[in-house]
Every structure is written in structure tokens, then in C-alpha cells.
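Missing here: one protein chain of the complex. Every other protein chain is in place.
Going in written order, the chains are labelled A and B, and every chain counts its residues from 1.
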Amino acid sequence: MTRRVLRSPTGLAGAVVVALLVLGALVSLVWTPFDPTLVDPASTWLPPLSGGHLLGTDGSGRDLASQLLAGARVTAFTAATATVVAAVVGVGLAVLAAVPRHGGEVVAHLIDVLVALPTLLLAMVLAAVYGGSVWTAVVAIGIGTGVNVARVARAEMTSVLGADYVLAAEVAGAGTGRIVRRHVLPNVAPVLVVQLSLVLALAVLAEAALSYLGFGTPPPTPSWGRMLQDLQQYVTVHPLVVVWPGCAIAVVVLGFTLLGDALRDAIDPRMRLPGQAAPAVEVLP
Amino acid sequence: MTALLEIEGLTVRFGGRAVVDDVSLRLDAGERLGLIGASGSGKSLTALAAIGLLPDGATVSGSVRLAGSELAGGSDRELARVRGSRIGMVFQEPATALDPLMRVGAQIAGPVRRLTGASRSAAARRAVELAATVGLPDPEVLVRAYPHQLSGGQRQRVGIAIALAGEPDLLIADEPTTALDVTVQAEVLGLLDDLVRRRGTALLFISHDLAVVAQIARRVAVLADGRVREYGPVEQVLHQPRDPVTQALVAAARRTSWQAPAPVGTVGQGS
Partner (left out) sequence: MDGEAAGSADVLLRAEALHRHYPLPRQRLLHRRPVRHALRGVDLELAAGGSVGIVGESGSGKSTLVRLLLALDRADAGAVSYRGRAVEPGPPRTLRWFRREVQVVLQDPFASLDPRMRVADIVAEPLECLDVPGDHAARVAELLGAVGLEPGPAKDRYPHEFSGGQRQRIAIARALAPGPRVLVGDEPLSALDVAVRGQVMDLLRGLAADLGLALVLVSHDIGAMHRLCEQIMVLHEGGVVERGRTADVLAAPSHPYTRRLLAAVPQLPDREQV
């Protein structure tokens, strides 16, 4: 499957972006050009490629390239864990709502209610109660996007549960658990993959937004969202500095979206052969 | 006399593979021709190519002449006019061929207005007439219904009414009864038989079912792998099939069908 993803141009582009993000986050654990939190009053607002600063420095003299590298850590971590939370919440709620049994209707309505709750608002409430941290952001983003995943997944699961092959599985003696595991989940997987790749992208955006608003990653941990907030007031004086974190966020969001698209195409066995291939197995006489 | 529809050397290719291969057919005014073949034999594509409705990616060569004028290579606009006014088309699945959100009367009246230039009210009256022509019960009431409120047989009758909207010279029916129950199939076949007889419309009837085609067509063309394997009167093809493909088809039809011990009825009985 990996090979099929990498063979498509969008998949390759997405994979490269995501790989760069992960690589940056990993490298920043052991090495950054400068200490990203080091304040140096002697070298504020340095332009790119001066004094050893690849992208220059901000108003406190901190190295922008180092901050971006270290910020990738928060971004990658939040995106990954929030998506895991969203997957658990989304699939769990969807299964409860879709599988015919008592209470399914209630869960379905609960999903509809939760969908109406804005993710950012949830995060702010959580941050107000438990204090802003990476974890409150992760939980809020995971639940907020997870219910959206659940709504899409439930519709998809309901249609799969109505398929003849589920009926055939029932006659073959399969129980609910097996039907969900062997038939429903694999058949909704393409939709889930696309939804979760959207969640990855949304999580990057939401984390940046929360940090920007001051509800996410607390200082001094570097984060792209907070970089934007710190730098935005100087945008008329030093327009270039805002471009770096802005571009980083945009490119990573695009990368996750492209990768999700390519994954969906690769995961569907019906897409492996162009069109209806001629049957290759002969009937015995 | 020139034929109503004359197909010569029609070839349709998808990515280099010929799915319709050098097909030639001729249909005179008022005549009924059956096009028979298994799925994938190219029978539906032949009909679609004849009216320029092929999916993207197909390359067509050969000639399709309707009453002497060449259709192959015509512009979409020209073909669209010919499709409705000279050729009517009935599809297999009446449930999906109709717009679920539109009253059936409006679906019949639409092509009436477009093809005959009738006023809105005249087209609405004509829609009721057509609904009555195709044997829909209570046509004045029924034209106000939505497709999901009709039975499968009634939906197919609506499909036929739409095909007749432009007073076509040729009706192409692609497996029009395959999705229907046996008794409903007999009714719809009876209706088609009656309509083309009374209006002098030519009929190109496409089916995989030899017994059904034998009910309604006088001549048949047997298609396999995109080629015409046999072409002649129904009786000859049924009783003295020369081509091995036709022989197998006839044998299969005889083996899987049930023959009434004595003639138990004719087409259209029981409607």
C-alpha cells in the first residue's frame, strides 16, 4: 500500500511534507541551531542569513528557525494524539449509533448535539477549568473533531450494515462483533482515513488557533500558533517574520490533506485495477 | 428506399480495445429489431453509440445514418435534438432513469415543450395524454405524483411516455423489462408492441433474454464480443442457428426457460 501512495504525485507530496514535519520535530529534540528560548537583546530583528540565523530573529533576539523546528514538535504531537482521540471517539460513537440495538437512536442524537458544539469553545472551557496545556488542546480537538467523524462514519456504517454481504455473514454465523470488525470497519476505512486526515489538518489549525488565543501551549514551549501571536503586532514593521510560521502551518495542513486523499485511493481494492478488468480465473468445464 | 437507421462498420474503442467491432445493422421505418447478447457483448454500447451517448474516453468510427443523414461525428447540439425528436430511448432501470424530485407529469412535459415547442399548458395537457397512452391509471391524478409513489411497472410506463414525447420515428429500448416482475413485464411488452404497431414507430429492442426478444422483434442480431455473429428473422435464428455463439445462446434459453404445454396466452394478456 505504501508503494501505491508514493506512486501518486499527491501522495508523494503529502508524504514528503509529513516526513519533513516529523523529521523536524525529531531533530529538534537533540539539536537546534540556537536555543529556541534564548533571549539575546543584542541581536533583535535580524534579517535572514545574518549572524548565523537562517531565518533571522524576533524582537527578543530569539532564533526563528530554531523556534520553528521546536514548534514542529508541538504541532506533530498535538496532531497525532488529537487524531487518535478523534478516531477512538468517532469510531466508538459511530458503532454504538449504527449497530441496531437499544440506545442506538439516543447515541445518534447525542452525536448531532455534540456536532453543534464548537471545538474552540470546548477547548476554551477546558482550558479555563484545567488550565491551558497541550493536553487540554489535544482532548478538546480530539472530541470536537471526533463527533464530526462519528456523524460521517455512522451514515457510512448504516449503509454497509444494510448490504447483502452483511446478511450473508449473519447467515454464516457471524456475531455483531465480527461483523463490525471484519465487514463494517474495512468497508468504512476509506471514509475514515479521509476523515482522519482532515482531522490531522484541522488539529494543526486548531492547535495554532488555540495557542494564538493563549489557550493552548503555554510559554515557554515554542509553538507556531504562539509565534504568530507574538509576531503579528510587528507585521507592518517586519512583514517577513510572520510568513515563516504562517507558511509552516499552511504547508503542513496541505500535506496532511494530500496524503489523506492518496491513502483513500490506495486503500480501496476496487481502485487497484483500471476499470473492470477481464476475469482472470477460468471456469472449469 | 433509404433505411430509417443504417449503421455501417460501427466500431467503439476504449483505450485501444474494441468493445463494438465493425457492427452493421439496418432498420426500416416501422420495423422491429432485437439486439441480443450476454452482458459485455457490446449491445448497449452499440445503441448508445448510435445516438451519440457514449461515455467519455470512447473513440467511435464508422457511420450511423438516420433517414439518410449522418449522425456519427455530429455536434452535441445536433445529436441532442435528434435524440429526442427522431429517437426515443427507454432505459432498464425505471427507478434511476427518473428524477426523484420532480413530478412525473413535469418529466413528461419537459421534453414535449423542448421538442415540439408547445406552450406550458399545452405540454401539460399532452403529458396527461401520453400518460393515458402508456396505460397509466387515472392519468390526470397520476401526473402529479412523484416517482417513488409509483410501482416499478408504472415508472417504466412513465419512461416510455417520456421517450414518446418527441413523436420519435425510432424507439430504442435497452433491457426495458429486466427489472420488472413477470406479469408486469408481459404488460409492458404488450404496451410496447401495441404502441409501435399503432404509431408505426421502429423499435430497436435490446435484451439478453431470447424469449423476451422473440415476443416483440421480427428480426434479431446476435452480438458477442462486440461483433454481430448472426443476423436474421427470429424464427431462423431460433431454429436454425448457424453460429456457435447463437447455438449456445438458443440452447441455454431452451434449457433454462419453461415452455407452456399448450399456448396459454399472448402478449399483453392480464393487463
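FYI, a contact is a pair of C-beta atoms (placed from the backbone, for glycine too) under 8 Å apart; a residue touches a chain by one contact, two chains touch by 3 or more.
Quick caveat: nothing in here was measured; it's all calculated off a predicted structure.
Of the listed positions A:D40, A:D112 or A:E170, the one in contact with the omitted chain in the full complex is A:E170.
Taking the complete complex into account, B:A38 is the one of B:A18, B:A38 or B:A132 that touches the chain left out.
Contact with the chain that does not appear here is found for just one residue of B:T96, B:Q149 or B:T256, B:T256.
In the full complex, the hidden chain is touched by chain A at residues 163-165, 167-175, 178, 182-183, 186-187, 189, 269-270, 273, 276-277, 279-284.
By the touch definition given at the top, chain B reaches the unshown chain through residues 38-39, 152, 181-187, 189, 208-212, 214-215, 234-235, 238-239, 248-249, 251-261, 263-265, 269-270.
Assume only the chains that are shown with their structure count from here on.
Note on chain placement: the centre of chain A and the centre of chain B lie 52 Å apart, centres being C-alpha means.
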